[in-house]
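Excluded from the complex is one protein chain; the other protein chains are retained at their positions.
Chain naming follows the written order as A, B and C, and within any one chain the residues start at number 1.
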Amino acid sequence: MRIGLLTSGGDCPGLNAVIRSAVLHGIKSHSDEFVGFRAGWKGLIEGDYFDLTRQDVRGLAREGGTILGTSRTHPYNHPGGGPEAMAAQLEHHQIDGVIAIGGEGTLAGAKRLADAGLPIVGVPKTIDNDLRATDYTFGFDTAISIATNAMDRLRTTGESHHRCMVAEVMGRHVGWIALHSGMAAGAHAILIPEQGVTMDQLCEWVEQVHSRGRSPLVVVAEGFIPEGAEEALAGKGADASGRPRLGGVGEWVTQQIEDRTGIESRNTTLGHIQRGGNPTGFDRVLATRFGIKALDLVHEQAWGDMAALRGTEIVTANLSAALDGLKEVPADRYEEAKILFGR
Amino acid sequence: MRIGLLTSGGDCPGLNAVIRSAVLHGIKSHSDEFVGFRAGWKGLIEGDYFDLTRQDVRGLAREGGTILGTSRTHPYNHPGGGPEAMAAQLEHHQIDGVIAIGGEGTLAGAKRLADAGLPIVGVPKTIDNDLRATDYTFGFDTAISIATNAMDRLRTTGESHHRCMVAEVMGRHVGWIALHSGMAAGAHAILIPEQGVTMDQLCEWVEQVHSRGRSPLVVVAEGFIPEGAEEALAGKGADASGRPRLGGVGEWVTQQIEDRTGIESRNTTLGHIQRGGNPTGFDRVLATRFGIKALDLVHEQAWGDMAALRGTEIVTANLSAALDGLKEVPADRYEEAKILFGR
Amino acid sequence: MRIGLLTSGGDCPGLNAVIRSAVLHGIKSHSDEFVGFRAGWKGLIEGDYFDLTRQDVRGLAREGGTILGTSRTHPYNHPGGGPEAMAAQLEHHQIDGVIAIGGEGTLAGAKRLADAGLPIVGVPKTIDNDLRATDYTFGFDTAISIATNAMDRLRTTGESHHRCMVAEVMGRHVGWIALHSGMAAGAHAILIPEQGVTMDQLCEWVEQVHSRGRSPLVVVAEGFIPEGAEEALAGKGADASGRPRLGGVGEWVTQQIEDRTGIESRNTTLGHIQRGGNPTGFDRVLATRFGIKALDLVHEQAWGDMAALRGTEIVTANLSAALDGLKEVPADRYEEAKILFGR
Partner (left out) sequence: MRIGLLTSGGDCPGLNAVIRSAVLHGIKSHSDEFVGFRAGWKGLIEGDYFDLTRQDVRGLAREGGTILGTSRTHPYNHPGGGPEAMAAQLEHHQIDGVIAIGGEGTLAGAKRLADAGLPIVGVPKTIDNDLRATDYTFGFDTAISIATNAMDRLRTTGESHHRCMVAEVMGRHVGWIALHSGMAAGAHAILIPEQGVTMDQLCEWVEQVHSRGRSPLVVVAEGFIPEGAEEALAGKGADASGRPRLGGVGEWVTQQIEDRTGIESRNTTLGHIQRGGNPTGFDRVLATRFGIKALDLVHEQAWGDMAALRGTEIVTANLSAALDGLKEVPADRYEEAKILFGR
């Protein structure tokens, strides 16, 4: 078969490992040929691609980012998009199947296109871990690893100066990165979009820790909106969707802590370092297995399906399963973490 | 309640995180008191323990090893062991429950003691990931991370000199560390105890890779015994159980490759660095959740039960589940990895 | 002898290694006794200290931060400060000598006090590498290591999205961290306080790189003030000394690039993670050697002197040498780096 691959949405450690294992599996097991569409759906729509040889995927298991490039191009709203035009492109270039690697938006597009008859399978990708269809996706573990390591560093500064340290991590809609990295780093409070916490409550936790002679560590997901901060954060530069811009909430919370408790406090917004660079071993294994599975799905012509992780098994899920709302942090997971807050 | 903790068997990154979260949970949620038995069952048998305060567990989420110390003391075979004597010790020191953290041997002991009426719950620990009762245990991910990173380093040397690099990793009875770290590092062959591979087959893979101008990477679990090497490895110093001593098989395989193919080859035995040092974020989260669960089990007086991971959930398992034979690498997982071998 | 140690100013990886080696050297070689003053000069002024035993310094070579705590208390301006009162404190507590570990301000204070007759020696500390008296200080190499690693991560995101990535690093007055980490990461432009670069020039470099299909990486020291930005940055919250607050300039420059070139750009302000956590091997060796030297200086009663690095040797310098103006990045070092900018 002649198979096209594309990566779409924000970059994520492990994308290259998916590409590598799918290509190697196809070449070795089926003598497949591969092309890479440049910059997501855009490449498919515009017929912009290049041949993907085994030489191209050499050494990619450990490389962050995506050699295909990525973009947020929508497969329907982009000029030349839509199923008919895209089907014509595939036929014109004699491409028998497409592996689309991306997050909720990408998989939603893939689902619509598959329903319209296009030969597409999916691989889930989200650094935020917010897809219901799979236990984990690659990239999340790398983000946890980076954030945890950064917080380990913040703690020594906090202890030396007896300050409160705040770390703002990724997570616009869900708090998985904050929950896991905060628990790993021994944070004294974790603030996530799914759970309201008042500044009074937060400051109580901070003061409990500080009064024991320790240095409080607070972890905030970028999408947490503190009561009373809606306007302030929006005023500081919310994006089109009303979401506070990156960097806003960490600074806001830090200021609140300092103002209310008098404890010297410092914010660090980890930002883009959370999503780049070499993936962890965990993510490389997961991504490699996803790539192998995706290639199998293509040969099974399981259009509209995707790879997913259930426990320790790689399974087949329907793309529709990825679109069933965000996977939020459940209340009992937050309660579990909360046991270690404050005091 | 007054609760004792012990760690037994080989050390493992995450032990301290279990101790920390169990103690903090107990102090915060139940005003429990804690003692730490020194050096595993030995401490319990000999009444050798110290008070574990919240000050003692401060900062432990990120620290490798175990502040309790560990040993391979057997709870029955050690002088003063056995359920009656140990029950007397617990009563004498007014200890209401015990959390035993260890691998198969430790949990087998805990099971027998619990069956004999002792108030014991378990936490599974194995760097080798060989326990059936749980999807993963802490320590395994850290070992993968260290081994993967080491192999990344070996590869640049291999490529520069156009050599075959061999890495021997832990895994006396099962090949999980070899399988995952090898897949993560893009190994061209992985040898595990569960699967026979002839030196002819191995050398074919090595030569395929070398002839494409690349540098082969071979990963060998320490417990893999090549056909024809039983005697050689035994002669080089097998331990009491007939197992080739650490370091044996990597060197043996390397010599075979060099002798049979003429390709310059080098072995590196990763050894003890795989089990020490700071745990990964993944392992810290898992260990922290296990500690919380174990404390809950104590308060439920669920003697004879243990914490386990199923998918993303922490569940209760009976200690007997841990003793149901080793969790080996299944054949389909090896076939999956094999897709990327050789050529 | 009975010797007091204090750490003053911002924390820095390696402080604990200095403390450890000075204490161990004193105990082993001279049977000295040690006390640690809490929170810098404040502890000395207020007689707030604790006994420092070998148990206290155990394992400290690898730990970031300072177990003594630190502050920015001035030895003269603080109530109870000044040479007479401090000499009285030392006599009262029978302390024969003081090792003061700190940056320019701390060493200036130590110099004045030593000139006034107090038994004080110094150890230079600056993450910024801005002290003339020594080739390097500990903490700088760790900062370079962290910043370089972070930039490696930013690059994969940049390449995947074909964006310009900006990294703001520490360096209020000098550009050493920016220069070294930028050179190590292969940055296409480095902006430092010592060298004026116009936004026109910067955007030319960025466009040269982008037009070759690559993703520009720009490194900015926090103290670089772009022409035309004085007011904007001040308006955004300069501190008392008129310096743009942390985080200001990276965002400002990023906005300029995006506005002027139309290239999608993202800023990451590395912030506090640069100064915390475990020191690198380089910094541990340097700090350990500084601690040994400082103890020797105390026994030589070389009051007013400090440890310094010259080439590979630890030498004695007069504290006045540390106060002879900041060590700025010389023009030829910037020219050397500039060879690799742009295009």
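Assume a contact is a pair of C-beta atoms (placed from the backbone, for glycine too) under 8 Å apart; a residue touches a chain by one contact, two chains touch by 3 or more.
These figures come from a predicted structure and were not determined experimentally.
Across the complete structure, the visible chains that the omitted chain touches are B, C.
Contact with the chain not shown here comes from a single listed residue; of C:39, C:144 or C:263, that residue is C:144.
Shown as candidates are C:62, C:93 or C:299; the residue that touches the absent chain is C:62.
For the chain left out of this panel, the touching residue among B:70, B:106 or B:288 is B:70.
Touch with the hidden chain on the side of chain B covers residues 7, 10-11, 13, 15, 39, 63-66, 69-71, 146, 149-150, 152-162, 165, 247, 266-273, 275-277. Residues touching the missing chain, restricted to chain C, are 20-21, 24-25, 28-29, 58-59, 61-62, 135-136, 141, 144-145, 147-149, 152, 155, 180-181, 183-186, 214, 278, 280-282, 284-285, 288-289, 292, 310-312, 336, 339-340, 343 (touch as defined at the top).
The definition used in the following text is that only the chains that are shown with their structure count from here on.
Think of the whole protein's Cα atoms as having one middle point; the chain whose own Cα middle lies nearest to it is A. A separation of 34 Å divides the Cα centre of chain A from that of chain C. Residue positions of chain C touching 2 or more other chains: none.
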